[in-house]
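Step one of this worksheet: look at the structure below.
One protein chain omitted, others in place.
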Amino acid sequence: MTAVLMAMIAALLIPMVEAFQDEDIWQRMLAFASIATKTSVMILVVSVLRDDWMIGMVGVLILSVGNAALMLLAHIIRRLSEVMEEY
Amino acid sequence: MINILSYVCIVIGLVFWFWGTWPLLGSRSVLFKLHSLSVADTLGSMAIVVGLLLRIPHEWPLLVLGLISLAIWNTVLGYVLAYCSTQEDS
Partner (left out) sequence: MSHSAITDNYLYVIMVLLPLAALMLVIQTSPYQALVIRGILGAVAALIYAVLGGADVALTEALVGTMLAITLYAVAVRSSLVMRLGVLSGEEVRSNLHWRPLLNYLRALLNRYHLRLELVTYDDVQTLHQALQTKDVHGTCLVCRPAEAVQLPDDDRPAQHSNPSTVPVDTLESPYLITLRVPRLYEIFTTELPPVMAQVKALGDDGLDDLRTGDRQPALADASTLTEDD
């Protein structure tokens, strides 16, 4: 199970590298979306690993709410791009 | 038996994760990356959660809620991101 978590951390590093190197804001949003999903699934894995219901509930909440923040941010950036071409 | 099955599910999910995330590093368009990310990432995450569900069946309400929110939110998020990112081209 620890090996699974290590592989998950390696998978988490890929979008972080992407967010670091790419200057385009939509590519960074994609990386953010990927990281948000991956971290919450990792929280779920840790909760099952420790058999801790409390952490699992936090993971599910973050999974369902974290995406809402992403959509809000995406809409605000889109409104921005309407006035300012090629940000 | 159940344990092996759960491991198989989790490993399949991990493979999907790497498969879907690896195109992020390339210099393709946003929509191509979004496609691979939303399909493979969501399927991978759902496979992992199913693996966890097989492992600990008594936490099923929580994990089923996680499955449902994964399926719904990631689909909607894919549509929203695609809509928002293509608006600036037109």
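First chain written, first letter: the chains are A and B, and each begins at residue 1.
Please note the rule applied: contacts are C-beta pairs under 8 Å (C-beta built on N, C-alpha and C of every residue); 3 or more make two chains touch, one makes a residue touch a chain.
Because the structure is predicted, anything quoted here is derived from the model rather than measured.
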item	value
Visible chains in contact with the missing one	A
Absent-chain interface as seen on chain A, which is shown	2, 5-6, 9, 12-13, 16, 19-20, 23, 25, 28-29, 31-32, 35-36, 39-40, 42-43, 46-47, 49-50, 52, 54-55, 57-59, 61-62, 65-66, 68-70, 72-73, 76-77, 79-80, 83-85, 87
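We adopt the following convention: only the chains that are shown with their structure count from here on.
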item	value
Distance between the centres, which are taken as Cα means, of chain B and chain A, whole angstrom	11
Chain B residues within the chain A interface of the complex	10-11, 14, 17-18, 21-22, 24-25, 30, 33-34, 37, 41-42, 45, 48-49, 52, 55-56, 59, 62-63, 65-66, 69-70, 73-74, 76-77, 80-81, 83-85, 87-88
In the complex, chain A residues that touch chain B	4, 7-8, 11, 14-15, 17-18, 24, 26-27, 29-31, 33-34, 37-38, 41, 44-45, 48, 51, 53, 56-57, 59-60, 63-64, 67-68, 70-71, 74-75, 77-78, 81-82, 85-87
